[in-house]
Structure formats: structure tokens, C-alpha cells
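Here the complex is missing one protein chain, while the rest keep their positions.
Each chain gets a letter, A, B and C, in the order it is written, and its residues are counted from 1.
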Amino acid sequence: MEMISDVYRGFRSLLKGMGVTIRHFFRKPVTVEYPRERAVVSKVQRNAIVLIEKDDIGSHNCIACLQCEKICPSNCISITGSRKDGLAFKRPDTFDLNFALCSECGLCLDVCPTDTLGYSKQYDKAGYSREDFFYDLLDQWKATEETALGTLREIERKKKEEREARRKADAEAKAKAKENDDGDEKA
Amino acid sequence: MPELIRVGRDEDRDTYHLNMGPQHPSTHGVLRLRLHLKGEVILSADPIVGYSHRAHEKMAENRNYIQFLPNTSRMDYLSGMIYNVGYCQAIEKIIGLEVPERAEYIRVICCELNRISSHLLWYGTLLMDLGGFTPFLYCFEDRERILDILDLVSGSRLTYCYGRFGGVTEDVDDKFLSETLAFCKHLRNRLPEYDDLVTNNVIFQNRCKGIGHIDKKTCHEFAVTGPCQRAAGEKRDVRRDEPYGIYDRFDFKVPTRTGGDCFDRFMVRVEEISESLSIVEQAISKLPVGPVMAPKVPRKIAPAKGEYYFAVESARGHFGMYIVSNGTEIPERMHFRTPSFSNLATMRRVLKGSTISDTVAILGSIDIVLPEIDR
Amino acid sequence: MARNFTEIFGSVWFAIPAAVTVIMGFLAINALMIVWMERKVAARMQRRMGPTERGVFGLLQTTYDMIKLMSKELITPRHVSRKLYLVAPVVLFTPIIAICSLFPLSENWVFHDYDIALVLVLAFSGMAVVGIFAAGWGSNNKYSLLGAVRSILQNIAYEVPLILSVLAVVIMARTMSLHEIVMEQSTIPYIVVQPLAAIIFFIAATAETNRAPFDIPEAESELVGGFHTEYSGMRFGLFFFAEYSSMIIVCALATVLFLGGWQGPILPGFVWFFIKVYFLIFLMMWFRWTFPRLRFDQLLRFAWLLLVPLALANLLVTAIIVKLI
Partner (left out) sequence: MSSPVLDILWSQFPHLESTDCADTAAGCHVSHACRREDLVGISTVFRESGYRLEMLTCLDERAGRKMFRLVYHFTQIDPVERHRVLVDVPVGEQAPTISHLFESANWYEREVYDMFGVSFSDHPDMTRILTEEGADYHPLLKDFGTIDGPVKGGDDA
């Protein structure tokens, strides 16, 4: 008797399982047909790093401080920079990323003092060799580099003028104060 | 090893050795089991590990504490968030860094989601080992939603590097919260369906019940932790016994069973999924506003000279970090006590006397992740 | 129809190859359809798309796959026992062609209707295990050998309830000719009067074809590929082909024995026949994509302790009732 009820229960559980699969049979597939539909990428999706445009410069604002190169656990960033005429900070001459080594930890973004590093939005890059993943991050900024340098110099000049003006104003104020002091003393 | 491929020597003609793995569909990575068999019955089993040894402990000695962050989630790629956040919590405790409330809650939400995703993957692969392919894809479908949710804040889908010393990288937004809540509701509706398809299925029950006993004594001798230990009847969970972070503020049960066989381990994990769901919901309802990063994080992390130990509960059990500092920015030594390492060691004893078919079920039920064993 | 072939070709020596070609073509087209259907059914049950790229709804996908398999290099591993290894796929496949020639697709469509067709069908289908064992033994691989051994035990265990359940039908129909069995069911199909025999037959047939949840000989998560681990290219293709062909055969047999063969209203006979066969095939797929695999000893216990006694009891009751009526 027990055996019969076991068999009955067993078959019932099997039928229930079949009920689940047949219900799904008539539902819509959840597949995203990738090359035809693009996956929606998260806003903070981590990817290869890029130099992002700063509005006031019209180009990136990398100052070749090498912070990202130093923090990178995988040694995948290499930067050389040099001082340009009329600029207070350095400017990178090369900014190479070996994306094949990158582990997308995001530490370089954390340390960037000018916040000019960001993530690329291209998530489906593929290649046939390691060399395909050696990115030159300055590539996209080559064309506008001269104008950017001009803008930077302009900004630098303005800043300098401002500083001069402030210093002058400070000095005048000081002198004035001194005069006043002197006046007070005299009085 | 010519001895391994010879069938039947003169003294024992009817026994033979079988190499299961390192390339085998159900060894979950690159595990090799050296089985000594008589017919289909296992006389002795010897797990051989180390095929994916990447020397994370050596790497730790060659970089500073911050640079080790991406390594953490690559040890156990299925519960990377727990490892990553756990490592952050260890260093924070050592250097005495306060973490903002909001960041703590976000960490709990993400860790528990990660735990669910790990359990779902285990659920699917166990069923695949038993020959049921459809539950595997159902689990992946649900797991995919978790990965999407975690992708929203951490930017990665598997090897998260979301935690930082003093907080997390990104604040959560309303979309994250609403999607998480929707997912919790969805999974709660989904679990009865899983029960119909799998748990109550007579074939599944017969396959899992009464095999692979890991009893209390074995747990004790092999230092087995996690769901395997709880299935044997020992109520032990690092989250409850040695609360780290803010786990003492949540109300959750530690599911236990008494038998310690495959089915008990299965049930413990299934119950853990719903407990984790409840923790996620509690955390979201209590989520305070505020910053997600401590205001003053030292630029140089150099803990005082000494030895430290910190443990968290990963999806597979007790994950301990033993950190020795020499007072500089570079650690003197880091050792990771990973749960699967001890859990897999029991296979030498547990597999004895079972068959090849049971082997895949038992291996599946202890939930091993090989990169975590090999480190 | 066999007579027609002889009339067309003049000699039986031309007619036989022609008939074999026709059967192979018939099987090939159906197997390709079933593989496509299997992939589609599996996909939909798992909320996936299945093949979509080649042909309408991906219908040509399996043809492409077959072309790929055919164009692959035939690799013979060095350690195998060459003769057995090479002959095994052929041994497995030949009986299937023989069986196929016996099925009445409709009232007039049958190659040859023997009086003892049913015995032939069962005998030939029992031969498949020889091919499987040859493959497993000849591969000289432990996984293959385990698969082959499991396969033999399983086949022995399930032949018995299969034949016992068929006997109940034979007792009722009082004939072993497939054509006449179908004719006997012109009023009611035997599934109505013999539901238990039908269920036992179908379960045993699923096990006989090594389909999930009884796919123990080739359990890929345990034995990698079972008996066909060492095969590749079109030799593997033949095993694959044989699996799906034997699915067609057991479903066709079930249709003939229990569902009334080609009989049905309005539509022509062979359409009914295929509708029934494909419905049963769908049922098999449904099993496969729902259940986990049984363990070996459970499978044997299920066969010997449940199916055989039930089938015997069913046979006994049938015999008594038939005698009394």
C-alpha cells in the first residue's frame, strides 16, 4: 500500500515538473539577440580607460602626473610627459594602455587629480592579437592638441594675470593699510 | 603516470584507476579526482588540486594594500563581492577607519545579492550534474538579473572591485533600489516554481538523499564550514557568530539540517537564498542617506606592525584573511583561508564506497570553486 | 510497396539498394526535423530562441550541422581496437533501417507486411545494444567501457517490460502483423483499453533509446560521452543519427500498438500517423528537458521491481479477460 502511494506521489511530482516546463514553453524567450539588439550598458560600466573632454579646455586635462601609472596593479598604463612653454603643468606626450592586462579595478580613476580619466563605452572590442589591445589614448586628441594647447596657454595666461592682479591688489591694499597705519601713528 | 592508465594489475585484476578531470564536465573547473574503482564503486578517491594556482599570496607581497583590491574578487569569482568587501572591512578594522552608514548598508545589499547569485549558479550546476539542463538555465536567467543589478553600481558583472577602504566607489540610485526590490519579489515567486521542478521531484530526491554524508565529526576534523557544516547540524555562521560590518542589525535565520547528506546541503542553500532575500529587503528599508565614502581616507595605508586575522562568511563558508604587516605599505604576508579548500579535502573520506554517478552529485553539492582552492 | 520496387527495377538486387536509399532518405529527413525540433523545444522550455539563423525558423540549421559533420576529418585514435571501433556505428545503424521497412505508414504504404513483423521489430531493436557495446569496448577507454556496460544492463532490464507490455496488445489483437494490429484498433485505440501497458511501453521505450531521464550510458556529466566518447566526425554523426532514428522507431511502434496507427478522421492516413508519432516524440523531449537523470541502480530497481511486476500483472489480467469474453 505504501509503495502504491509512493509511486503515485512520485508520478505526481513528475507531472508537476512537466507542468513548469510546459508553462515556460509558451512564454516569450528572454534572449537578447546580441548583434541585432544591443545590451543596455550600465552608466558606470567599467571598461578601457579613455581621456575625457573637459569643457573649458576642449580637450583632456591630463597633466602627466603619473599617479595612475603608479597605482595600477597590472602595470598596464605607461605615460611620458613634458613641460610645454607657457604651461604650469606637464602635458602627456604618450599615454599608452595595454588593455589586455587591465583588470578594470578603477583605481586609476580614483587617484586622477584632474578627473580626466573615464571609461570607454565600447564594450565589445575583440581582436586577433595582443597588439590589438594596445591603445594609444592620445590618438583621438591629436588633431585638437594644438588648439587645446592654445586654450590652455590662454587659461594659464588669464590665471597668471589674475594672480598678478590679485598680488598687485594685495600689495596696494597692504601699502594702503600701511599708509593708514602710518597715518594713525602720525595722528 | 603509467600506473594510472593500466587496467587491472595481477594482484587486483578487477580494480582500476580512473582519472576524473582535470577536463571533465562535472568537476567544476580544473579539479582532478584520482579514483580507484571496482566496477563503479569507489575504493578510494584522491582530489588533486592546483591546476589554477595563480599565487595570489605571492602577489600580495609585491604590491601595496590598495593595489591588492582587484585580486580579491578573482579568488572566488562567484562570490567576488563578498571577498572584495571582506578584504576592505579587514583593512578598515586594522587601520581603524570608520565607514559611513550608507556605505555599510550598500555593502550588505550587494554582498547578499552576490550570495544569492552564487547559490543560484550552484543550484543550476548541481542540476546539470544530475542531468537536468532546464533548471540550470532558469537559474542563470535569474542570476543574470542580479548581475545586471550589480552592474548598475559596480560596473562589473563578475569580478567586482566595488569596495574601497572607507566605503564603496559608487552611490546607489533609485533605479538600483527599485530593481533590487522587484528582483526580490520576482525570486520569491520563482522559488515555489523551482520547488515544483526540482526539490519535490522524485528523481532528484532519490538522487540526492542518503548520499555523501558529511557528519558533525567529519566537519570537525576537516574544518568544514559554510552550508556543508550547517547541513550537518552545526549552527555556525560568521555573520551571526562574529558579526562584521553591520550584520548584527539584521534579523535572519541560520538554516540548519541534521542529516548532512546532499539533499540537506541542497535545502540549506535554498533556505539561505530566501534568508538573503530578507536581509536585502531589510537593508533597503533601513537605507540611510549620506555619503558612501569616508571623508578622510589616508593616502598611504600602512597598518601597524603585527598579525591580523579577519573572517567573513562567503557563499561557501568561512573565508579568513591572515595579514601580517611590517609597518610599511607592502604587506609582509597575506594568507587566505578559503572554505572550499577544507570542504574539498573531505572528499577523500566521503567519496569512499559511492559510485561514479554519486560522485558528481556529491561534488556538485559541496559547491567548490577551484580558483578559490588553488588561489 | 516492395513489390513495386521489384517491378520498377526488374530485379530484387536493384530493388533492395533502392529501398534502403528511400528508407535512409526518409530517416534522414525525419531525423533532421527531430533534431531541429529538439533544439527548438529545448530552447523554448528554457526561454531561449534556439536556432534562428539558417532557413525559416532555423530549419536548415541541422542540415548545415550534418554537412559540417560529414566534412570533418575522420579520426581514429591510435589506442582503439580498430575493427570493433570502425564496425560499431554500422552495427548500430543497420537494424534501424531494417525495422523501418516494416512500419505501415498508412493503409497501403508499407514495404513489407510480415505476419511476425512485431517479433522482427523487437528483435532488431534488441540488436542496437551490440553496436553500443562494440563501440564502448572497441574504444578502449574507461568511460566508454562504463557506458557500454551500463547500456547492456539497461537494455536487458528494459527489454523485459517492453516485451511484456507488447504481449498484452498481441493477446488482444490475436496477431503479430503490424498492419492487422492497426486494423484491429479501428473502433477504439488500445491506449484506452490498455493504459497501463501503454505507459509501461513508453517508459521502457524511452529507456531503450537511451533518452533522458534514462540516458545513463552516455551521461555526459558522469561519463563525458559514454560509449561515443572517442568518436568524432560522421562516425559520431551516425550515433547521433541512430539515436534520433530509434526515437522515430519506438514512437512509430507506440503509435501502431496503442494509438491506432494511421487511423483518424478527415485527414489522410499518413498525416495522422505522423501527427501521432511527432506528438510522442514531443513527449519524449518534454521528459528530457524536465527531469534529472536517474542513478544506475535506481533505474534497474525501477525496471525489475516496478515495471516487470506491473507488466506481468497487466498481462495476466488481460489474458484472463480476453479468455472470459
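Simple rule for what comes next: a contact is a pair of C-beta atoms (placed from the backbone, for glycine too) under 8 Å apart; a residue touches a chain by one contact, two chains touch by 3 or more.
Please read all numbers here as calculations on a predicted model, not as lab measurements.
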Residue touching the undisplayed chain, where the options are B:154, B:180, B:276 or B:342
B:342
Using the definition of touch stated at the top, determine which of B:38, B:220 or B:286 touches the missing chain.
B:220
Across B:20, B:35 or B:49, the one contacting the chain not displayed is B:49
Positions on chain B contacted by the hidden chain, ascending:
49-50, 53, 55, 57-58, 61-64, 66-67, 93-94, 96, 218, 220-223, 234-236, 241-242, 306-311, 318, 320, 322, 324, 329-330, 332-333, 335, 337, 341-342, 345, 349, 374-375
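Basically, only the chains that are shown with their structure count from here on.
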Length of the line joining the C-alpha centres of chain A and chain B, rounded to whole Å:
31
Could you work out how far the Cα centre of chain A sits from that of chain C, in whole Å?
60
Multi-chain contacts in chain C, i.e. residues touching at least two other chains, fall at 45-48, 289-291
Touching two or more other chains - residues of chain A:
14, 17, 20-21, 24, 30
Of all residues in chain A, which touch chain B in the complex?
9-11, 13-14, 16-17, 19-21, 24, 30, 42-46, 71-74, 103-107, 110, 119
Sites on chain B touched by chain C in the complex:
7, 16, 18, 24-26, 40, 127-134, 137-138, 141, 197-198, 201, 203-204, 206-207, 355-360
The residues of chain A that touch chain C in their complex are 7, 14, 17-18, 20-22, 24-31, 33
